[in-house]
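Heads up, one of the protein chains got dropped from this complex, but the rest are sitting where they should.
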Amino acid sequence: MISLLAELSYWQVTSIRVVAGLVAVLLVAGTLVYAHLFKMVSFMQSRLGPMEAGPYGSLQLLAEIGKFLQKEDIVPARADRFVFKAAPFVVLTSTFLLLVVLPGGPDAWFISNDLGVYLAMAVGSVSVIGILMAGWGSASKYSLLGGLRATGQLIAYELPLLLAVVGVVIQAETMNLQGIVLAQAEGEIFGWGAIGNPFILTQFAGFGIFMIAMQAELTQTPFDMPVAESELVTGYMTEYSGLRFLLFFIGEFATAGVFSAIAAVLFLGGWYVPGLDPADNLFNVLGPLVLFGKVVLLTFLVFWVRFTFPRFREDQLQRLAWKFLVPLALANIVVTGVLKVAL
Amino acid sequence: MSLVPGLVKGLVVTGSTIVRTVFPKRGMRTMMPAPSKGAATVQYPHVKEAPPTRARGVIALHEGNCTACMLCARECPDWCIYIEGHKEKAPPRRAGGKPRQVNKLDRFDIDYALCMFCGICVDVCPFEALFWSPEYEFSEPRIADLLHDKERLSEWMETVPDFEDYESGSVAKKLKVPPT
Amino acid sequence: MSSTDTEAPEADAVDASADEAVEALVARLRITLGDALVESDADGGLVWVRVQRDAWADLANCLSHREGFGFFNFLSAIDWMPSPFGREMDSAVDNVLNAVEPGEPAATETGAAGGDTRFQLLARVNDVSTGRSVIAKADLPEDDLRAPSWVPTYPGADWHEREAWEMFGIDFDGHPGLRHLYLPGEFEGHPLRKDYPLLARRVKPWPGLVDVELMPEPGEGGDGKGGAS
Partner (left out) sequence: MTVTERQQLSYIAAQAADARVNLEIETEGMTLNIGPQHPATHGTLRIVAKLDGEQVVSAEPVMGYMHRGYEKLAEVRTYPQVTTLINRIDWLGSFANEVPFILAAERLMEVEAPPRAQWIRTILFELSRIANITLFLGDMAVQVGAITPVFFAFRDREHVLNQIEAATGGRFHPNFDRIGGLKDDLPAGWVAETRQAMRKIRTFCDQIEELVEGNEIFQARTRGIGVIPADIGLSYGLSGANIRASGVDWDLRRDSPCGLVHDQVDWKVWTHPDGDSFARFWVRLQETREATKIVDQLLDAIPSGPIMAKVPVIIKVPAGEAYVETENPLGVMGYYVVSKGDVYPFRVKIRSASFSNVSITPWLLKGVYVPDIITILGSLYFILGDIDR
């Protein structure tokens, strides 16, 4: 595959990558919306969910998109027009940038950067700026409160997220996400290497912290104070309508998918399934599907929690982050480091 | 405080609801997913739940029994019944008798936009001309169209169910619905 | 209360002791309030006391702090004037509107514990530990509709007094902020006064008025429940 790409000219490679990126974001987001938001949650609540559009409502999302596109794009009178209009795109940009470092197979990647983890963590924070822009630019008190909450919360949870990854990086001895997958595929747990070394088994504390921090980063219940329907009436999104709301909506689910993919890469072995040779060319086709499967699994967890739990209050959330998650993550790093050196 | 954290218990409750909805027959024993049976909702225009026979859906008029006595219109809390009538000579019941004077009903309208579905008119009717029907599908796109005349009200007479039996211990008399 | 008690003798005994308790309560109130306590009444578990307007706040104080009636139930008012609009549905009666002498308060017809004026304050407090309760009344002269506020004693009276203020036009001295509660700020009039017309009943003729000759006795449907029982 890499040889195939090498023969193409720059613009052809670029367009393939753009299409792949769009498909990866939109298809994943669409699937997650249908499978989790429409169906899983409906079943959880003894309902059927959408059933009319397409078989079992599978085309409902298209209908929703059509509905949003028809709606008027309202900008509040006293809003900061440019900031207000740009905010959803900033949020979506962050999602697409995250995708860049994700490996889908031995050769199926957008860029293979030796600072992949670093890049992912960095661009993951860009969405905060978009959310703050939306909150500020809307000229609505609810939005402002939501935006401020989001900022405080996302900053608080960047740290445990990052610290949770450090353990993985220490164990894999690389910050290249592709390298981390290979390290899990070829690794062994205390000398037993039958299933490789998915870091979820050795870095379970890191995985737990990562999932909690990810839930907060994605502003899903129990950490959904920035949107908080029952308090702030969807917070920073209050004033948005039509296409721009749709972008936020897609961004929410696409980011959930991409973050889950990062979690899958870091802790579940990414595109690798045990028992096969990681260098096998088969993985260039199978890999994205395997990764997708793991993403669905992880997002199921995310949405299961989201629709089961009540939400924290802002101060309780900060307390959880700074008093519990950060120390735990630091301890995890210390233990990992000591074991790494000792073994 | 129990050993199992409440968070986990909550996840179990919602998780098991998913399973029960998708596999309604005794959990997973039959592996055929049948969510439309397991869900508490029904797909309304395709599947309809039958309301109980007593349900106050719409008021049906048995025109033959109505004598335009105005009792229902007077007792209506919302003033939503409009009745007009005139007197008419009718042929005598028995041959050779005197012609009777009957009240003929010209207009019997119920404005369902005003009606509060309290059932007072049905209760006060002394001639058993008004009945409740469980029929509920009579919405209209325009509010003015909710004023239904006596022809429409009489059509609903066909949907009036028979009165149910009473629970044991009751001494109330079971009523009958007159044939349309 | 007594209406549901099945065993009559026991109920009587309960009533007797209850009556004594009521008398004792009224006696205590009379000591505190003196002549300001105008009248009292008791019937089937309900106790009414009527005080002079100036003693309205003292009554609350006394009930709350000395007698232990800690639960503030409600506060409202009654307009005893017969409605000048008749039955509000019969336009024949409505036409006599001007012929009816307006504003003559049927003070002598007022209910329990009597009354002398058109407007009467009405409030109720409970003692939750013993189940006792008192309904308080006070007459308000029509030309000076004001009364001392209960808010210092019962903070819950705040909204009730605002409601009475906008519905009857009664001023409460010492209330922290009498402003509209239900009605829009620019609303004029006092809707619960009897001389305030109910527009819903006046913009439309009563459909029951259409002239049709009476049918042979509507009562023949039996016990009046017609098709139901």
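Going by the order they are written in, the chains are A, B and C; count residues from 1 in each one.
Definition applied: a contact is a pair of C-beta atoms (placed from the backbone, for glycine too) under 8 Å apart; a residue touches a chain by one contact, two chains touch by 3 or more.
Remember, predicted model here, so these are calculated numbers, not experimental data.
Every shown chain that the unseen chain touches in the whole complex is listed here: A, B, C.
Note that of B:Lys9, B:Lys37, B:His86 or B:Lys104, the residue touching the chain absent from this view is B:Lys9.
Where chain B meets the omitted chain, the residues involved are 2, 5-7, 9-10, 12-14, 17, 40, 51-56, 75, 77, 116-120, 123, 132, 164-172. The chain not displayed touches chain A at residues 41, 44-47, 141-142, 145, 221-222, 224-225, 228-233, 307-316. For chain C, the residues touching the chain absent from view are 1, 3-4, 44-46, 48, 64, 70-74, 76, 78-79, 82-83, 87-89, 106, 109, 111-112, 122, 124, 128-129, 131, 135, 153-156, 158-160, 167, 180-184, 191-192, 196, 198, 200-201, 219, 223-225, 228-229.
One rule holds for everything that comes next: only the chains that are shown with their structure count from here on.
If touching chains are joined by edges, the resulting network of the protein chains shown is an open path.
Centrality by C-alpha centroid: the chain sitting nearest the overall protein C-alpha mean is B. Set against the C-alpha centre of chain B, every other chain centre is closer than that of A. The leading chain pair by number of C-beta pairs in contact is B-C. One inter-chain figure worth recording: chain A and chain B are separated by 52 Å, centre to centre, where each centre is the mean of the chain's CA atoms.
Distance from the chain A centre to the chain C centre is 64 Å, each centre being the mean of its Cα atoms.
Rounded to whole angstrom units, the spacing between the C-alpha centres of chain B and chain C is 38. Listed for chain B are no residues, as none touches two or more other chains. Listing the residues of chain B that touch chain A in their complex gives 7, 10-11, 13-15, 17-18, 20-22, 35-36, 38-41, 43. Put simply, chain B touches chain C in their complex at residues 67-71, 73-76, 79-85, 87, 103, 122-128, 130-131, 172-173, 175. The touching residues of chain A, counted against chain B in their complex, run 40, 42-48, 51, 304-305, 307-309.
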